[in-house]
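The complex is shown incomplete by one protein chain, all other protein chains being positioned as in the whole.
The letters A, B, C and D name the chains in turn, as written, and every chain counts its residues from 1.
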Amino acid sequence: MNKAILAESCECEPALQISGLGVTYGNQIALKDVSLTIEAGSITAIIGPSGCGKSSFLACLNRMTDLTAHCATTGNVELDGVDILGDAFRKPAQAAALRRCVGMIFQKPNPFPLSIAENIELGLKEHGVTDKAERREKATAALQAVGLWEEVQHRLGETALTLSGGQQQRLCIARAIALEPKILLMDEPCSALDPIASQRVEQLIAELRGRYTVVLVTHNLAQARRVADQTALFWNHGNGGELVEVAATSLLFNQPREAITKAYVGGECC
Amino acid sequence: MNKAILAESCECEPALQISGLGVTYGNQIALKDVSLTIEAGSITAIIGPSGCGKSSFLACLNRMTDLTAHCATTGNVELDGVDILGDAFRKPAQAAALRRCVGMIFQKPNPFPLSIAENIELGLKEHGVTDKAERREKATAALQAVGLWEEVQHRLGETALTLSGGQQQRLCIARAIALEPKILLMDEPCSALDPIASQRVEQLIAELRGRYTVVLVTHNLAQARRVADQTALFWNHGNGGELVEVAATSLLFNQPREAITKAYVGGECC
Amino acid sequence: SQPDRQQLTITGSSTIAPVASELARIFEQMNPDVRIDVQTGGSSRGLADARNGLADIGMVSKAVKETDVVATLLARDGLAVIAHKSNPVAALSSTQIVQIYRGELEQWPGSNLPISVVHKADGRSTQEVFLKHFKLQPREIKASVIVGDNEQGIKTVAGTPGAIGYVSIGAAQYSSDNDVPIKLLPLGGVTATVENVQNGSYPLARELNWVTRDMPTGLAAEFIEFATTNTGSEIIRGLYFVPVN
Amino acid sequence: MNNSTSLASSALANTALRHSPKGHDRWLFLLVRLCALLAAALLLLIVAFVATESGQAIQALGARLFTDSGWFPGADASGQFNLTPMIVGSLLVALLAMAISLPIAVASVLFVHSCSQPWLVIAYRRAIELLAGIPSVVFGLWGLVVIVPLLGQLQAPGTSILAGALVLALMILPTIALLADSALRAVPNELRLGGLALGLSPWRVVLRIQLLQARSGVIAGAILGLGRALGETMVVLMVCGNVVQLPTSIMQPIRTLTANIALEMAYAGGLQRSALFVSGLLLIALVVALIWSAHRMGRGYA
Partner (left out) sequence: MNNSTSLASSALANTALRHSPKGHDRWLFLLVRLCALLAAALLLLIVAFVATESGQAIQALGARLFTDSGWFPGADASGQFNLTPMIVGSLLVALLAMAISLPIAVASVLFVHSCSQPWLVIAYRRAIELLAGIPSVVFGLWGLVVIVPLLGQLQAPGTSILAGALVLALMILPTIALLADSALRAVPNELRLGGLALGLSPWRVVLRIQLLQARSGVIAGAILGLGRALGETMVVLMVCGNVVQLPTSIMQPIRTLTANIALEMAYAGGLQRSALFVSGLLLIALVVALIWSAHRMGRGYA
């Protein structure tokens, strides 16, 4: 798999410095005052109950917040020393370039109404991989990486909407990694996956360590434990999500500083 | 909560007798020759790897298969002694009545583009709950049952599309249970839920035991273990999903008959 | 392409249009390189178009008093008052017609059938000639329907049992001969026929004119000339108008 | 790590620059903008054209265009130039047509999307498209020969607001229906499935869920239909009677702004011509006002 072209095209140093980050939707606060450092090449897990602002947090990191009505952010997120929440990145071309470097996998799989192969090749094509064979090769590699290749190799031309739930989710992961972004935001990438497929994706994430920076939202605490270098717990006390605690994963799980953390990670869970 | 009206209106004896069931999409086989008995009031878990036909299996039980292009079924599913895959139920009115008795929760949450309250009240209204106050009451009860009430009580009038992923999923569960169908088909209802919300839903399912018949697709083996009376494992050897083994849950997990089952339930999983 | 193809545009009175079209048809057959475009819109349009050069020839179905254009007489025509064929009324006096158009008489004499007054739009010389003959003022008219072309007037009367209207005798005669349910009412005791127009006994007669901006030359002159030939006269007579010679 | 906050100096900015559209894509992008601009410019040109030609009448007559004693125009200011009856006529015919057409169109679409016989759906769709292909002259003739005599039996002469509205309703039906239909088709299937899974019958699902998502299509259809109804000339000229008056019943004839233009523009000069252009301007203003209220109503519904 020829990684040269794409990898080169995204040159930023993939480390994130988040300080005082807040997200509001109209007058509803979704997240407030989050400060966090994400090291280049590390895997960060975000955990917390439903509605505590995990997805909103991810959305800030590649400005998907711009695309939601009434959504506003405060604070700043520095990527490679540049505040990506600044106005300069509001311009569509700049935002697109940012999102090219900071890929995202959505919580709800959203395959395009195209064929399975085109779903992956579209992004490659749009980002300048003009050679058809090369695109197909990269798409194959991505499908193999998420363990979907065997299942779909005979129906690459069928529309992706006929895939099963778990297949769609893996396709969306493949679509994002095929572009080899420097930073990968994954919103519950294993939610629709059974243990086997889940394991495959976890393995993929682990492989990315060092080369890519991964921010992973997961409700599977065991998964966070297995793959993440550091883990952050968000909590919503009723008036907007907050960062409760962030620490190296083993520390957070074994010696939680906060009472809430202790209760949450020790709670009855799989 | 006044259950009389709705509960009465669905009079079937909720036991399912499935024999020789197969599903094909065009010339692709998704499922073949499944025979299975589901007792009234029991909870049945369906497990198996991605793409093995779990969702397709559920879709047969309330004829959602009719709504997919090129989808055909073979075999029969007897509900209360009547073959619901027969032609009589092809008629929209009959199919609607069937689906009224056999509720379904989709793998991918699909809230209507209505307000949160309307999402639940729509079904009630359409099924003859003409009293507005009663509808609101039932909606409230359903939201409480899935643990969403606290989070959304102040924004019932907002569009449901602004909910977080997990909130949407719980809303869809609430929408289905508000109608109190006799049989509830749940396709990975906890996939987008964190441990706390997950537990709440599990608790809800357990509460339904005896009164409702539940068929639960889950990729969380521990969950199947916790809540299901019987568990069925599906597997796709590459040419269509099959039923590998079905047994009382504790039997299946502790004394699996098949080698595949043993490997799957004993595999590395949460 | 056909660089030497010539085009002639003729616009104006819808009364003259059928004559012009028929003439054009024969003329085109005789001169294969000529194409003639005939459009209606009323005499005022014909006059205006000829004046400002939008048309080569204008068609005006009344006597032309304007001195800045050149008028050439084409034919004579009469205006017929028409009613639905099923209408039992055989004749109307001038006073009755005036009363009807003023809205003073609202039912057909001898029946309780309400009268639908079909009137022509402004800018149509049929209307002008009619008003002038009966000494009516435009503002006095209480019309139920206002129509543009003759054909619209005929169709409207044909579709309404209680309607009264007025159109060119030519158009009316042609339609009633072709099974359209209308009939022509006599005026002052004289039946509305081409013969009576020709012998001058019909009171509501008028001129049909070609108008051009200057003395007609070239193709326009040829065409105007063609109308006065025997073939031309034959065509004019065939459409129930009275040729000049 | 580069700590400068200047965008230009950062590697990310370089990436951004290198990823702005390039090559044939840049051209395509420019072309798109150019086309959009062109369309807007042409629109402005037309409106400017109408406005310029209207100038003379607006200056010379001002409010007289609405308060004069009637419509007896002339080339100079001695005529009477009251456009009010025509405005009322245009509005009445168009709104009545819309009131007839909108429910039928929406019903047709409900039918198409809730019918379970695919062949019937396809046949019906083709029929609606066919209706869209019937030229307005044919509609006009049909109205004059069939509808007007029919209405004339109720109350002579038949040429009336109602006749115009009926024919126009049929004419704008496919516009509304096709727009609503295409918007409904773009609604994702999962919403439909969600409704059906609750045991709703297909047509209730379309009515209560899909239509909601597709309402922008219905509104757009109504706007296009209204524009067409207000702007239609041939049909109203043939079946509305063209009498300049303020009607007191829908069985009375009226003259619309468009019919007025068509009847008189061909020979009009001076102030009369300019006043006719004012009619055109008024029509455009009416459409703008109606669009505005359609959007307001649409928001209410949303």
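One rule holds for everything that comes next: a contact is a pair of C-beta atoms (placed from the backbone, for glycine too) under 8 Å apart; a residue touches a chain by one contact, two chains touch by 3 or more.
The model shown is predicted, which means the values in this text are computed figures rather than measured ones.
Interface note: of D:Leu92, D:Leu173, D:Leu193 or D:Val239, the residue touching the hidden chain in the full complex is D:Leu173. For the options C:Ser175, C:Asn196 or C:Thr212, the residue in contact with the chain missing from this view is C:Ser175. When you scan C:Ser14, C:Ser43, C:Asn87 or C:Thr212 for touch with the missing chain, the hit is C:Ser14. Touching the missing chain, out of D:Ala75, D:Ile134 or D:Leu154, is residue D:Ile134. The missing chain lies against subunit A, touching residues 62, 64, 67, 90-93, 95-101, 103-104, 106, 108, 110-114, 122-123, 126-127, 172, 175-176, 179, 181. Contact between subunit D and the unshown chain involves residues 19, 21, 25, 29, 31-36, 38-40, 42-43, 45-47, 49-50, 103-105, 107-108, 110-112, 124, 126-139, 141-142, 145-146, 170, 173-175, 177-179, 181-188, 199, 201, 203-204, 213-214, 216-217, 219-221, 223-224, 226-228, 230-234, 257-258, 261-262, 265, 280, 283-284, 286-288, 290-291.
Taking the whole complex into account, subunit C touches the unshown chain at residues 1-2, 5, 7, 14, 17-18, 21-22, 25-26, 28-29, 35, 37-40, 149-152, 171, 174-175, 178.
The rule is simple: only the chains that are shown with their structure count from here on.
Top-ranked chain pair, ordered by C-beta pairs in contact, is A-B.
Relative to the centroid of every protein C-alpha atom shown, the closest chain centre, again from C-alpha atoms, is found for D.
Averaged C-alpha coordinates put the centre of subunit B at 46 Å from the centre of subunit D.
The mean-CA centres of subunit A and subunit D are about 46 angstrom from one another, to the nearest whole unit. In subunit D, the residues that touch at least two other chains are 189.
Annotation for subunit A: no residues touch 2 or more other chains.
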